[in-house]
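Sending over a structure as C-alpha cells; questions will come in a sec.
All protein chains but one are shown in place.
Chain nomenclature is as follows: A, B and C, assigned in order of appearance, with residue numbering initiated at 1 for each chain independently.
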Amino acid sequence: MSDNSFGRLLRVTTWGESHGPAIGCVVDGCPPGLALSEADIQPWLDRRRPGTSRFVTQRREPDAVRILSGTYQGRTTGTPISLMIENVDARSKDYAAVAEAYRPGHADFTYEVKYGLRDPRGGGRASARETAARVAAGAVARAVLGQGITIRGCVRAIGGDEAGSCDWDETGRNPFWAPDAAAAQRWEALLDEARHARTSLGALVEVEALGVPAGWGAPVYGKLDAVLAGALMSINAVKAVEIGDGWAMATMRGHEAIDPIRPGPAFQSNHAGGILGGISTGQPIRARLAVKPTSSIPQPVATVTRAGEETEQVTTGRHDPCVGIRAVPVAEAMLALVLADAMLQQRAQCG
Amino acid sequence: MSDNSFGRLLRVTTWGESHGPAIGCVVDGCPPGLALSEADIQPWLDRRRPGTSRFVTQRREPDAVRILSGTYQGRTTGTPISLMIENVDARSKDYAAVAEAYRPGHADFTYEVKYGLRDPRGGGRASARETAARVAAGAVARAVLGQGITIRGCVRAIGGDEAGSCDWDETGRNPFWAPDAAAAQRWEALLDEARHARTSLGALVEVEALGVPAGWGAPVYGKLDAVLAGALMSINAVKAVEIGDGWAMATMRGHEAIDPIRPGPAFQSNHAGGILGGISTGQPIRARLAVKPTSSIPQPVATVTRAGEETEQVTTGRHDPCVGIRAVPVAEAMLALVLADAMLQQRAQCG
Amino acid sequence: MSDNSFGRLLRVTTWGESHGPAIGCVVDGCPPGLALSEADIQPWLDRRRPGTSRFVTQRREPDAVRILSGTYQGRTTGTPISLMIENVDARSKDYAAVAEAYRPGHADFTYEVKYGLRDPRGGGRASARETAARVAAGAVARAVLGQGITIRGCVRAIGGDEAGSCDWDETGRNPFWAPDAAAAQRWEALLDEARHARTSLGALVEVEALGVPAGWGAPVYGKLDAVLAGALMSINAVKAVEIGDGWAMATMRGHEAIDPIRPGPAFQSNHAGGILGGISTGQPIRARLAVKPTSSIPQPVATVTRAGEETEQVTTGRHDPCVGIRAVPVAEAMLALVLADAMLQQRAQCG
Partner (left out) sequence: MSDNSFGRLLRVTTWGESHGPAIGCVVDGCPPGLALSEADIQPWLDRRRPGTSRFVTQRREPDAVRILSGTYQGRTTGTPISLMIENVDARSKDYAAVAEAYRPGHADFTYEVKYGLRDPRGGGRASARETAARVAAGAVARAVLGQGITIRGCVRAIGGDEAGSCDWDETGRNPFWAPDAAAAQRWEALLDEARHARTSLGALVEVEALGVPAGWGAPVYGKLDAVLAGALMSINAVKAVEIGDGWAMATMRGHEAIDPIRPGPAFQSNHAGGILGGISTGQPIRARLAVKPTSSIPQPVATVTRAGEETEQVTTGRHDPCVGIRAVPVAEAMLALVLADAMLQQRAQCG
C-alpha cells in the first residue's frame, strides 16, 4: 500500500485533483469474464455523490463514470480497467484565499512543506473528491467478489448521538445512512443546529461484510485486519479504526473477549469481528471508524499565511457539515477492495 | 505491506515459528555507513524479553540477536541485514492438546482452514514470538532515524484502569511501562487478581515520536497515519488504533478539533496527532492501540476438535496475563519502521 | 515490475486498448516542482507517431496527449500525473477475421487461453499502440533526469544489414533512425523489397544514456542491467537484449573483456556498457535489442480458428513492415524510466 496505489493483486491507482479536468482510477489485475459496464458502477457513485441533500456539500457533480479500457462486449478482459469521472462544477474562485494561507485542520500546510508547492484549488489532491475514484474501483471489487458477499455500511453516531437500533433496511431511507429512523430525525436537527452554530460534527461509521468464507487474509503484516485498518485510515478525515469489539477489548477480561467455538464449526459470538490471527473466521467482518468533523467551518480560525504572518480563515466554499455521512460508501468501497484482493491472494497461494 | 514483509524502501521480512530452531528477519534497503552492531539491537530486545517479571510469560529466552550479514567493521554496508534469534526454551510438549483442538480466540482454526495444516507448537507462526524479530528490525530503523528522533511508548491503561499522569521517566521504573507510579501499583494488584480469577486483562498502549520534521508521509493510500494504522494493527492482539484524539474526534465539533496555526509555524494544539492529510506536521506523532486480553487463560473454554467434536480447552502453557505490556516495545518498533521508511521515501521524491 | 505497472519509485501504470476510446498512463512518485506541460511530452510522442513515413503503419493518429492531473501552473505537484491520448483512427472492421482465428506470431492465442476471452480489435491490449503511453511516461522521466543526462537511440541494422558508421546527428535526418546515411538509403530499398515480397524485416536497436553518474542501480535482483533488460524485453516484438558488448562477451577471454581503470577514475574501455555489479560506472550506459519482424504480413499463414479448425490468415490491416523502427523512441523511454527510478532510489538509500 503506497501513495496512490492500493492493493496487491487487485491494484487500484487513483489520480486527479478536485478542480482539475477529471479524476479517475486504473484497476489492474481484475479477473476476466466478469460482467461490467458503466451501469454497474454508476449506482455506487450516486450514493456518494455531492448535492443529494442539504446535509452534504452543495457542489453539483453528476459524477458520471466512463470505462475507457479493460472491457469488451460488457465483460472484463483481464487488462487494466481505466475509469474516468469529469469534474464539472469546479468553482475555483472560492479558493483564492486558500492559495495564500493554510487552512487549519487541512493538508495545505503539510503539502506545501512536503512538496514545496501545492494546487490550492479545492484542496487539490487532498480533497475528498478523490474518494469518488475509490467508490468506482470498489464497484469493480464488488463484481470480483460476486453475489455471495454483501458489503454494507451505516453511520452509527453523529456528534456523539448514537443510533439506538440497527435496521439495515432503514439505512437507505434517510440521508444519513442511519440504521435507525429515530436517530435520523435527531441527526437532522443536530446538523441544522451545528450549521447554525457555524461548526461541523464528527461521526462514527460502521462497515461489515457478510458471506466471507473462513481462510482469507494472511499472517503477520498482511493480516486482513491490518490491511483493512490501513485502508480505512486512508480515507480523508478518519482518525481511528477498530475491528469487532475493538476499543472495548482493552477493558474486557479474557473470558469475556473469547468467541467460543461449537461444532459446525460455529462461533458463539463475534467479539473478534470475523478475523483471528489476521485471517477470516467465516463470521461477519466488522469494522468501525471515527471520522473527524470537517475542518472547513464558516467561522474564523487562526492560521498563518505562506509568508508566515498571522491571519484568520473562514471557509466560504461548499462543504459537508458532517463528512462522516459521505464516508459510508467510501468505507464500503475500501472494504470491498481489501476483500477482493484477499480473495485473489487466497486463490493464488492456497488454490 | 503484505504477508511477511513490511515497508517500501526500508523493507523488513520476518520469518520463524515459536518452537522452530530460530526466528529472524532480513532488513533490506538500509542506508550505508550507519554504526550498527549486536550491542545496538540487544537492549531493545531485552525490553521485550519474556520472563523479566511475573506479569509476563515465564518462558526463558535470552533472545540473543546475531547479525549474519549487511555490516562490515561495525557499519551498515547498504546490503541486506540478516538478524537471527535462536529459540532456546521451547517446551513443545505443552502444546500437545493444541494439535487436536482449536484454541478459541487464537488463530488455530483460521490457519488450519486457510492452509489445510498448521504448526501447533506454541502457536507456530501466529505466536507473539514473531514480534521479537520486529523489535530487532526496529532497532535498525532507529539507527536510520538517528538521534534527532525519539520514539517511546507506554501502557496507558490495563483492564480499563487508566494511568493518571504521564511521566515518561517513570515508564522504565516499573514492569508495566506505566507512566504513573500509582497506576503501576494498582495494576500489580489488578493483574494478581486477574490471574487468581484465571483470566487475563486488556490494555491501552500509547506510542509517540518526537522530532519528526514536517513533510514526511504521502497522500491518499500512503498516508502516514494509514501506514501506521496498518503497522500497529498487525501486532498480535491489537484490535483498534487511533491517531491523535482519534475516537474522541467522532464526538467533537469542528471548531474544537482544529489545531490553529500561529507563526513559526506553530500549532496551538495537537488533536491531529502530528499528521494532516497523511503528512507529518512537525508536532509529536501520537497513536494509541487497544490490545485484547490474551485468549490463553487457565480456565476451560468451549471449542471443537479438528474432527469437529465438542471439547473444552484450558491453557496450561506459560503465557502473559496481559499481552499489552509486551506490546509496548513492539509498537515502538513498528512506529520506528514506519518513520524510517517515510524518511527514505521523502528523500527519494523530494530530495 | 508486474503486469501493467513499471518502476518502483517513479511508477508508471499504463492502460488502454488499440481500438478503445483512449489509451494512457498514470505516473506516480514524480518529484515536485519540475516544469511539465503537454509541450514537453508531445515531441517525444511525435517521434513514435504512426503514419510519418511509408515505412511505418499508415494508421493516422495525432497522438495528442492531455495532462489530466498532477501539475499546477506548469509544474509537477508530486501527485499522480494522468496522461491520456485519444484513439482517433481505429478501423475495427479490419479486424473482423481476427476475432474468429488466431493470428500466428501474435498474442491472440495466448490471450484467449489465459483470459478465456479477448478484445480482437487491433490486437486489443497486446497492440504496440500501448507503447505510446510508455513514450509519454518516458517524457516525464526525462524531466526527472534533467538536462545533464542524454538518452538517445538508433537502429543499428535492418534485416541483418548493419549501419557502417555511428553518426548520432544523422539519426534525425532519415525515417529509420539510422546513424548512417548510406545505410538509410540501403534500408529504404530493402524495405520496399520486403513489402513487395509480402514479408517484413527484423531489426537491431541501440539505446544509450550519457551523463549517468556512477553509483546508480543496486545489487542482486535490482541490478540496473537486470531492470533494464526486463524493461526492454517488455517492448512488443523484442526477443533479445544485451548490455555493452553483451553477446560477444560469451566468446571473449577475460583479459579482453575487462575495462582497465586509470586515475580519474577513468575506464579505458566500455565493454561493460556502463554497468558493473548492477551499478552504473559513470560511463555511457549502452544496450541493444533484437526486434523480430512483425508477424502481420500480407501473405497467408497457417493457423486455426477459435473452434480449432484449420484456416489461413492474411494480414490486411495497416502495419509496420519493420516494427523495429518505431521501437527506438519506445526503448529510449524505457531507458529513461529505468534511470529516473534508479536516481530516486539512489537518493532514498544513499542520500
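Things to note:
Criterion: a residue touches a chain if its C-beta (ideal position, glycine included) is under 8 Å from a C-beta of that chain, and two chains touch if they have at least 3 such contacts.
Keep in mind that what you see is a predicted model, and the values were worked out from it rather than measured.
The omitted chain makes contact with just one of the residues C:41, C:183 or C:204: C:204.
The missing chain, though absent from the display, is touched by one residue of C:166, C:189 or C:214; that residue is C:214. Contact with the omitted chain, checked across B:14, B:57, B:251 or B:283, is made by B:14.
Among B:50, B:78 or B:159, only B:78 touches the chain that is left out of the view. Across the interface with the omitted chain, subunit C contributes residues 1-6, 8, 14, 102, 104-107, 109-111, 113-116, 125-126, 130, 157, 159-160, 194, 197-204, 214-223, 225-234, 239-265, 268, 272-273, 275-282, 290-297, 299, 301-304, 308-310, 324, 346, 350.
By the touch criterion stated above, the residues of subunit A touching the omitted chain are 9, 29-32, 78-79, 219, 344-345, 347-351. Residue-level contact of subunit B with the missing chain is found at 3-5, 11, 13-17, 20-24, 26, 28-29, 32-33, 66, 68-70, 72, 75, 77-82, 84, 114-119, 121, 124-125.
Criterion: only the chains that are shown with their structure count from here on.
Rotation angle for the C-alpha superposition of subunit A on subunit C: 180 degrees, rounded in steps of 5. Where subunit A touches subunit B, over half of the residue numbers in use are shared by the two copies, so each contributes mostly the same positions. Centre-to-centre, using mean CA coordinates, subunit B is 46 Å away from subunit C.
Separating the CA-averaged centres of subunit A and subunit B is a span of 26 Å. Multi-chain contact residues of subunit C (touching two or more other chains) are listed as 29, 32, 78-79.
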